[in-house]
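Certain chains of the assembly are absent from this excerpt, and the rest are unmoved.
Naming follows writing order (A, B and C), and every chain is counted from residue 1.
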């Protein structure tokens, strides 16, 4: 049988974001082989559960900076992070695991992020209290489950591009994130970029592409 | 064959709202026969298009107060309308035909309604400018298509029951009103009563049941 | 990182119902931090499983009144409950966990509830035997899975507003509650307020908003 994987090492140069290892559905042997092939290059792993981590060889585990909430891991040395040009706004506490996946992906590429949490529109004052801080960023990533009303409200208040990440938080008709996804796509406020449900990684990659448009950084950075 | 219809004349006494004639799918002969059976009693007809109206006998047409936008008609004498205890909030201009069906149903039962139009959340200031007037009503009917973010925002701002009417306004994933319906049902703000898509009639009937709880009227009435 | 949560302590004053803690998807640390922030204020927790309860610090667990069937918990002192103005009607025994979530939410806000169980319409006499008792209440909450025929039948027999809570009880086409939800929304009897599948909490919050319309209570209370 031919080899099982071909890392696209050239992708970062070609598209601005490095290839990441989607770890779900890969055996420990396959993940270990991929890390072995890295040969000093840094790698980001997504969808790597704590259980999957445990099955890796100790020597490799030691070189992984793993975050259980977001199920991401960085292989290789840490890297400095620039002042935040991206603001990540999460509607509820349960959306934080997706928000963190976005933040970790940005950090892997050297970009900081400012996180604003639990500002769902049922208590509008919570969002309004933070809106000035949010506006100071070049790109906004909004993370919300349930009915995803945050996307429309936010896009009507800022001029930066808003990347909507629907999450699978919710039950009944919201189960699996379909309601939030539909809200993002059909929002009455134009200028929203939607990514797949729970796809914090994709939102960060999109933000990175946007940030390349702005060089030097467009704003003095948030606190 | 047995008779085609049995009007439930007793329904108003039993449930607080009169039976209405859902005119879609009924032949002109069937509608005429129903009106003939009314014998002086008043009747509300819904889903009666201008085309269907034209096919009715002239004598009956003359006794119908028909509104083409909402496709409703009242058969029988006009009735006085009390000061508005219900506020109908419509997100966009295209939602007005459903909002009007609700208002006409309320009026048929003697209840006035205050209408606030085009206050979608993409321009939040439009809703905030009216929020105090909205709050003065006992019951709120919110009418919105597309992503239906209005339902959550509104329910977080008022203490009255909010009846959400998703509309079929929209395209793509919002086509047919499914996105707005899902938003209403999975809203993060509790206390929302959802009715079927485009069901302005049902929203008004529900409001009438609620109003029977409040006697005398709970608010000084809106302008 | 900024703080993970912002309790909307003001919500009860603003909307008539207190914010509750949706516990699914929150870590024990997050729940503990929220309870610590309560500082003597009472809190309702929903979707708190027995397993999640076990992971909380003993000191906090002792202050929680947890009900495993409805997966609700009350943090803080017990409160007196008024005579029932709400009647909760459950179609089957399996729907009781949702009915109980509604009852517990009402009790948290000081409202009693009268429960009528196992009155599915396949044996209509069971419902008819209770209908007079049901009619004596200001608001009806109907809880049903499978085909949800109870909603239409009930709304045709009473004049109070009927809040329909579809449940996920059922299999095949009824799996997850979609059939019951569709029945509630498309019922031929008008005046039904639908909430999300299994959303006993939301039904109670809606009932609370309705009850604020009626003061003093409209009925002498049920047995």
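The rule is simple: contacts are C-beta pairs under 8 Å (C-beta built on N, C-alpha and C of every residue); 3 or more make two chains touch, one makes a residue touch a chain.
What you see is a predicted model, and the numbers here were worked out from it, not measured in a lab.
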{"item": "Full complex stoichiometry in copies [only 3 chains shown in place]", "value": "8"}
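Throughout what follows, only the chains that are shown with their structure count from here on.
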{"item": "Chain nearest the overall C-alpha centroid of the shown protein atoms", "value": "C"}
{"item": "Of all other chains, the one whose Cα centre sits farthest from chain C", "value": "A"}
{"item": "Whole-Å separation of chain centres (CA-atom averages), chain A against chain C", "value": "35"}
{"item": "Separation of chain A from chain B, taking each centre as the mean of its C-alpha atoms, in whole Å", "value": "43"}
{"item": "Computed distance of Cα centres, chain C from chain B, in Å", "value": "27"}
{"item": "In chain C, residues with contacts to at least two other chains", "value": "11, 181, 196-197"}
{"item": "Interfacial residue positions of chain C with respect to chain A in the complex", "value": "1-6, 8, 10-11, 19, 22, 24-27, 30, 166, 168, 176-177, 181, 196-199"}
{"item": "Chain C-facing residues of chain B, complex", "value": "11, 14-17, 20, 138-139, 155-163, 181, 185-186, 189-197, 201-202, 205-206, 208-214, 218"}
{"item": "Residues of chain A touching chain B in the complex", "value": "91-92, 120-124, 146-149, 151-153, 155-157, 170, 172-174, 178-179, 181-190"}
